[in-house]
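Working notes for the structure below.
A protein chain is absent from this complex, but the other protein chains hold their places.
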Amino acid sequence: MTARSQKPAPSSSPSVAARIRGTWSAGTRAFARGSRVPYIVLLLLLVAFPFIDGNQSHIGIAQDAGRWILLALGLNIVVGYAGLLDLGYAAFFAIGAYSYAMLASGQFNVHVPFWFLLLASAFIAALFGVILGAPTLRLRGDYLAIVTLGFGEIVPRVFRNSSKFTGGVNGIVGVDQPFIPKVFGFPGYHFLFNPVPYYYVILAVLVISILLIINLRNSRLGRAWMAIREDEVAAASTGINTVTTKLLAFALGASFSGFAGTYYSAYLFVVTPEAFSFQAVSIVVLIMIVLGGMGNITGVIVGALIIYALQSYVLVQLPGWLNSLQSSINLPFLQGVDLGSYAQDSKYLIFGIILVGIMLLRPQGLIPSAQRKVELELGTQDEAVADLRGSA
Amino acid sequence: MGTVLETRGVSKRFGGLLAVNEVDLQVEEGEIFAMIGPNGAGKTTMFNMIAGLYKPTSGQILFRGKSIYPIREFWRNYTPLLAGYYAVADRVRRGLGFGPMPLALRPHAVTTLGIARTFQNIRLFSFMSVLENVMVGEHCRMHAQVYDSLLRTPRAVSEERRVQERARDLLKFVGLERYSEEYARNLPYGHQRRLEIARALASGPRLLMLDEPAAGFNPQEKVELIQLIQQIRSQGVTIFLIEHDMKVVMEISQRIVVLDYGEKIAEGPPEQVRNDPRVVEAYLGKPA
Amino acid sequence: MERPKVLAAIGVAGMVLAACGGGPQGGSQTIKGTIKIGVDMPTSGSDASDGLPTSKGAQLAVTKAGKVCGASSHTDACFTLQAMPLDDAVNGVHDPAQGAKNVQQFVSDSTVLGMVGPFNSSVARAEMPIGNSANLAMISPANTNECLTQEPSDGHCAGQAAKLRPTGKNNYFRVCTTDLIQGPAAADFASKKLSKTKVYVMNDQQTYGLGIAQNFAKQFTSDGGTVLDSNLGGFDPGSATISDFKAKMNQAKSQGADVVFFGGTTATKGGLLRKAMQGILDVPYVAGDGISGDQFLKDAAPNAANSYFTVAGPYPQKLSTAATFLTDYKAKYGEDAGAYSAQAYDAGAIIIAAISRAIDDAGGNMPTRDQVTAEVAKTKNYKGVIGTTSFDSNGDTSLKIITVYKWNPDTSKSDFADQVTVS
Amino acid sequence: MALLEVDGIDVFYGRVQALRKVNLTVDEGEIVSLIGSNGAGKTTTLRAISGLTPPSSGQIRLRGQDISRTPAEVIVGKGVGHAPEGRRIFARMTVRENLDLGAYIRRDGQTRADLERVFTLFPRLKERHGQLAGTLSGGEQQMLAIGRALMSKPQILLLDEPSLGLAPILVDTIFQVIQDINKSGTTVLLIEQNALKALAVAGRAYVLETGRIVKEGSAKALRESPDVQKAYLGI
Partner (left out) sequence: MRFFVDTLSLGITQGAVFALIALGYTLVYGIIELINFAHGDVFTIGAFIGLNLIALFGMQTWSPALLVPGLILLFAVTMALNGLLGMAIERVAYRPLRNAPRLAPLITAVGMSFFLEGVLYLVRGPNQIAYPNLFPSGSVSLGFASVGLTNLVIVAVTVVLMVGLHQFIQRTRVGRAMRATAQDRDAARLMGININRIIAITFFIGSALAAAGGIIYGFYNESISFDLGFRSGLIAFTAAVFGGIGNVVGASLGGFIIGLIIAFSTSYTSWGLQWADVIVFSILILVLVFRPTGLLGMRVPEK
């Protein structure tokens, strides 16, 4: 349930400063909803993390996890809030990554600053979201899923085959790394391959994103999404422009993905089309939000962390564990079997089982949103306006 | 007092079935106007056409003297390409004497114009709170843009507050203020009907269309409903309802139109309609 | 000088213990810590038949050495050696982004002082800048794309080598020669030894595949032959199927091709292309070292005969220096060494030797990466399994030998066909 | 023993209670009519009997056997034919196929005779047997729906507003046929908006109001009862 007793914010003319204050006060109010203490402690811990743990590879893992969380939060807007199954989410990720890689690298010898493109690529991805969404969002849910899947297959192939612009299969190498310019006596700082500054960037982006998403969820737009998800005909008759509203969900979701894409290519120094396949991104992010609980920010974050840990740590380490276990047990019949390789090869299988299992046993996910929970247990009226209108 | 809603020769064909045939209606400002008729007479189809869920096969619908499907509105609601196509088709049709191109505004645009409706089978947002349901109703009267929502600008915050207050007022008006935090689906049936009316009122309509508001009500609830409808009307909202319960219809409506087989067979004040032999026949059948 | 003798001992016989000067019984040695050597190859999925034997070759060098001590002045300062093998394949195919992540993992572990790898040139492009910024010594056993290290006079590399080295210093070396040698060698083989005049080229559009295809085409044309599709048959390895290849082979047949050249690897469907030719185009098939793994035979069966490939290195079975290595490898892994196992073994041994010298430079302490990289760059006349290796200023090897093999489906092995040495 | 007994059933659609303790019985050979205004629960009663909307409490017995939890597809086999509201014919199949589907459950090989019987009752269907059912007129579709239900050789036929949307002349035909069907031995439970027509053919009738039976009795008595007029016209 959303909060229904917000105190009025200090009202003044909507200057930029006031807007920022507005954001801030909303964020603090979001914290205030529960007890804000655990969140602040968590945030402080996260800020202090690089000082506590000096191992750069751990920081690297943490920032990578952060990127996945960002992706999951974005898809959650589309699937969790607006109820649109987007199977081509990776396409927007790719668009974000490539827009940065093409506009800030030696590829065309254009070097637009990272900070600008971090925002701009979100807009570019959103633009593509609108271009794809505008004609397709009036389709029924399952058609939309397949159209986005098709789009998700097209985009990496276009990047792969337009070698003149994108470096083809080899991708673009030598993407500019972010740096903080010399201003006000600050000596300037190049990120290079040090994961720590990236970690802070993604942390900041995440904190801001979460605040924005909380705002969104409790706004006019958030209510409209919920309404459309529940009953599109009633929503339309109540005065919600369903197409525009769905489009906004699509575009906002895409912009998060574009965001993550730019960040990703800057961090990795290289983009290649392989990184954006259905199997590598779209499905993984979907599993994250399905597992964690569609529509619930905490759930989505937890789901993202679990799946990230599973695919980047457990499945990578498991062969080693199993092999050492195997040699320590030393059973003759096990000697010929390479358990480790089986463990590593079972990623698809595990993902499949998670998706099917969750939908059958706990469709609301591990940490569901209250609304989604009942909804998935009891079902909603699922009838698009387009159906009702025949083939209008 | 003028005419709020007017239909001119509106027809709707589904495949081989002519569901509504050349129906002319006039709903006057401030009245309670009822549409009755046996099952399958085309009443809900009429409603759906007015509300923009169906596109009429032919005919025109006017709201406060202006066509509900003006090309200009169309531009705003459809892609320019499609609107361009319709504009040309409209010109051609008029030129050939077929009358204007029947265009449908999308439902939300109709609501924005000032026509709100309820549904025969209640269509609330079951998993949203009662208050949120009403606030969704106010959606089309709100101005917060995406960035307002994202950044929670003072403008959005104050609007949100205003909308919430109004929603609470409306809930009080229909007598549901106690349940504002409850999921809509947890309300008893009768309350759900009232909530649907409150949600429709939230869009600030000039015309409220009620599709069988008394269905499934016991006599006591019906009495309360009649009171509510009259209160709404006294606030200057015109009421257009479909109802099967003749007691209710006869009691509250100023004028009644009767549809049968998609055609208008009678129109007039309750007494006149009740004694119209065609109406009696439509309902009870010709004695064998 | 004692050093060459010692190094030879490591490389040739793997007499590790002798390598530390005093041998195990030299009680003056102290173990001062652990030094890791990263090994990055595609070891899962369809790339595994190439990557795994190569990775094993490198790991063999590390396990045989066991530890590394100062080369001359600090022979008592020793470090335990440990291999850190990572897999750069994602969903079964080598992935540059995964390679980049792996190198970041090496870089962030301060005990990793060098790495062997990667296998694929496209992966190298992603990994090199990261390794370069940390000045981590990288020796690839199998990257043959010339643009990784040099700027040929015709400028077709567009300054890539420099871009891949953001710090301007070089940290990347390879023990195999480049496609500037390999591609033309294949072309010469096709036109002169096989006497073919019309080639239909296909390539997987990757760094290696496209590069070797271009070098092949250039030489084939200058040898007087015709290249039929000027687009060089670029395809998308992720989605191309046999049916697509059949379509292309129909086209090749209609244009009268008498040989097909494939730039790419088995994982990018080199075997399937060979198979697709069956019944359509019965002509020899030539490719680079990308199809050297025996998965090619399985993929191409029953049409694997009459397929040739080149390898940037000598034919180990013919080298006396390789005999011990081949036996050791078979003893440890129960299978024959792959086409690049020996190269990987030498790459590992060269890094170990360099570390050994760097320990001296560091005064018997843990050397820095800078010291190790500097010592690798100084490698001169290193006598290893595959011959004598020296690195030039680009990091390229002096050993410019290309071997041409022919697949033999009957024995499931590749037979020696030809050898080209460029001096 | 009554052919069909509906014993105190409650039916809910979600949270809305559509039927409250409805009781009715139909004896062998009768035509029983169920009348009442829209939304009174007539259709729900038929759906409950044929198993499409099982009651949440109460019992439905066919020849004394409880069928209230039996799935619809099994109930058909027990001798309940249902021509549902809105006709629900298979529009993209031919008339003949629709009729064949009506005999889906029958394995006695006697369907030929029943087909002839339907064609005798509705000669129009015979003329149009190869035509897609969706292209039939409303009246023909209604005939098809009834014919299709007859093909299962039901002991009791449930008819949901057979006159809905039909021209008056066709209404007479349909009612004539209903009487013919009844005469040939099929019991009929009929829902009708057109109350006077229904009461003319039925022997007995029940009046439903907001999910309850408010009146029952012989058709003749009900025809004269002011309650019926009131139920419909609110007079």
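Observations
Residue numbering begins at 1 within each chain, and the chains themselves are lettered A, B, C and D in the order written.
Here, contacts are C-beta pairs under 8 Å (C-beta built on N, C-alpha and C of every residue); 3 or more make two chains touch, one makes a residue touch a chain.
Because the structure is predicted, anything quoted here is derived from the model rather than measured.
When you scan C:195, C:250, C:390 or C:412 for touch with the missing chain, the hit is C:250.
Across the entire complex, the residue among A:136, A:177, A:209 or A:265 in touch with the chain not shown is A:136.
Contact with the chain that does not appear here is found for just one residue of A:117, A:147 or A:234, A:147.
Within the complete assembly, residues 79, 83, 85, 87, 135-136, 139, 141-143, 145-147, 149-151, 153-154, 157-158, 160-161, 278-279, 283, 286, 290, 342, 345-357, 359-360, 363, 375-376, 379-380, 382, 390-391 of chain A touch the chain that is not shown. As for the chain not pictured, it touches chain D at residues 50-52, 71-74, 76-77, 82, 84, 86, 88-93, 97, 100-102, 104-105, 134, 148-149, 152.
Hidden from this view is one chain, which touches chain C at 44-46, 48-49, 91-92, 205, 229-231, 233-236, 239-244, 246-248, 250-251, 253-254, 269, 271-272, 275, 278-280, 295, 298-299, 301-302.
One rule holds for everything that comes next: only the chains that are shown with their structure count from here on.
Think of each touching pair as a link: the shortest run of links from chain B to chain C has 2 of them. Taking chain A out of the picture, touching joins the other chains into B, D | C. Look at where the CA atoms of chain B average out and do the same for chain D: the two points lie 33 Å apart. If you average the CA atoms of chain A and of chain C, the two centres end up 37 Å from each other.
One finds 40 Å separating the Cα centroids of chain A and chain B. Along chain D, no residue makes contact with two or more other chains. Of all residues in chain B, those that touch two or more other chains are 185.
Interchain contacts link the chains end to end along an open line, per the touch definition above. Here, these are the chain pairs in contact: A-B, A-C, B-D.
On the chain B side of its complex with chain A, the touching residues are 48, 51-55, 77, 79, 104, 106-109, 111-112, 116-117, 119, 123-129, 131-132, 135-137, 139-142, 144, 146, 148-161, 163-164, 180-181, 183, 185, 199-200, 203. Of all the residues in chain A, the ones that touch chain C in their complex are 55-57, 60, 64, 106, 157, 160-161, 163, 168-171, 173-174, 192-193, 195, 268-272, 274-275, 277, 279-280, 341, 344-345.
Chain contact summary for the complex, chain C toward chain A: residues 44, 90-91, 93, 95-97, 100-101, 104-105, 107-109, 122, 125-126, 129-130, 133-134, 160, 163-164, 166, 204-207, 210, 234, 236-239.
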